[in-house]
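After the structure tokens below, expect a handful of questions from me.
Removed: one protein chain of the complex. Kept in place: all other protein chains.
Coming up: subunit A.
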């Protein structure tokens, strides 16, 4: 009877041990534990032959039956089928022995030898099955290791793949940002190239202009000089004329001489007009000889607005102008070509004076000519404004103001280059020149210079 319980115990022990490798549900563990306790108790009872022996024997069979049943009918333990059926013949023989012994000891004596023989076969069967089971277990174990290894490799591959993907993403991002940088550099290069071409064109145009201006200057000098001389000679002639006795012919000659004198005066006048255009053109095309130095813009404005005013007063048709300077005293020094920029101030003020002179001629006596020059520190830029309360600029010519040779000045007064030169100079300082105006009220030139 101890054998049956030992079978129960060893089966349960085996189950419990193999539960380390596989995860069994909690209730199975409980079964194993209680089963082992029960088997232990039954073994102890079997050793001491405690009565009623027959009941304990029966319980032993029930226990081993339950264990085998559990092993065959639990899905988690299905892989142990071979093991479960290993002890079955032994148990069967023992059960038969037990039943026969219990029911009729007489028959037992007769069949004892057969039963012993059956027991031997059952044992052989058990050994065979046990070996079978071992083999199966080994195969399962190898399979399990292989699967595990495969899983491990799969995981490693997955990890490597992920790493590679991250790497690729990083590189792609790098390349993209480099591409963007390159694109930016390329665009910048292109626009610089365009600017260079434009500047080159302008420079060659400037050289051409300078060459033409010089070539024109020489014949123009002759025109001016000879007309001046002729006027002088005519003066001498008219001084000599009274010495000739009067006659109708003399009358005619004097009349014609007067006309010639007036014509020569006109030639001289238009000649000097052409001369001032040529000189402006030469200034226009003069290469940037001046240097950009930090300059006190307020001082420059004070000096040149004063100069412009007195220059205007010294010339024909002076007017009374109230010049207001609203200068930002906190203005830092600005990098300027002082020589060029002084021309900007002179030109803008001259322009304002001329405009206001026109208005003074037409407007009533209430009108007081006034021009205001402002500076202001705008942080990264510097503002320079020249505002007059002259006649303003009609819309349809506003766009033309900065064009070379455009002038509104009547007849022969302007060269049409003043504002164009001003615009060029502001541009060469990388600044902007804007005009805002209201007809009959004001004209305001706004210059914004970068501080750098």
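Quick note on the criterion: contacts are C-beta pairs under 8 Å (C-beta built on N, C-alpha and C of every residue); 3 or more make two chains touch, one makes a residue touch a chain; residues count from 1.
The working rule: contacts and distances are computed from a predicted model.
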"Branched-chain amino acid ABC transporter permease", "Protein ImuA", "Response regulator" or "Guanosine import ATP-binding protein NupO" - which is the UniProt name of the missing chain: "Response regulator"
From A:217, A:359 or A:398, residue that would touch the chain that is not displayed: A:217
Residue in contact with the excluded chain [from A:10, A:225, A:252 or A:291]: A:225
Touch residues of subunit A, complete complex, unshown partner: 214, 217-218, 221-222, 224-226, 229, 233, 275
